[in-house]
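One structure is given below, encoded as structure tokens.
All protein chains but one are shown at their positions in the complex.
Moving on, here comes subunit A:
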Amino acid sequence: MDTSSPAVFVNGEILKMYLGRRVRAVVQVMRNEGGVIIGQSTDGYQLTIKGAQSLPLSHFVEVIGVADGNQSIRAEICTDFGDNFDTVSYNGLCQLANGKFKNLFL
């Protein structure tokens, strides 16, 4: 397992702190626009996912890629998590993983 460049758990708020770095986020698919997914992050921000294949609307997708804008990610891996996902818990995780317990993750 390649641990040289760990992806940071982010939501909309935290994404902008990691521009240019590898991040992972779960978003809910709102629109598909030919190679780009517009998704809602777990804290309600609208994120643009570039280089992603089309996925079913309102499904949750985990995106691992590089943050290339305050609200966009250049995707490397997309995984369909289905339509049942607890955004509140994920959001809590993002906050803890970048706050108090950052040292456990990065």
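Here is the rule we go by: a residue touches a chain if its C-beta (ideal position, glycine included) is under 8 Å from a C-beta of that chain, and two chains touch if they have at least 3 such contacts; residues count from 1.
FYI, contacts and distances are computed from a predicted model.
Q: What name does the UniProt record list for the absent chain among "Replication protein A subunit", "Bardet-Biedl syndrome 12", "Pyruvate dehydrogenase E1 component subunit beta" or "BHLH domain-containing protein"?
A: Choosing among "Replication protein A subunit", "Bardet-Biedl syndrome 12", "Pyruvate dehydrogenase E1 component subunit beta" or "BHLH domain-containing protein", the correct UniProt name is "Replication protein A subunit".
Q: By the contact definition given up top, give the residues of subunit A that touch the hidden chain.
A: Residues 86, 88-89, 92-93, 96, 100 of subunit A touch the chain that is not shown.
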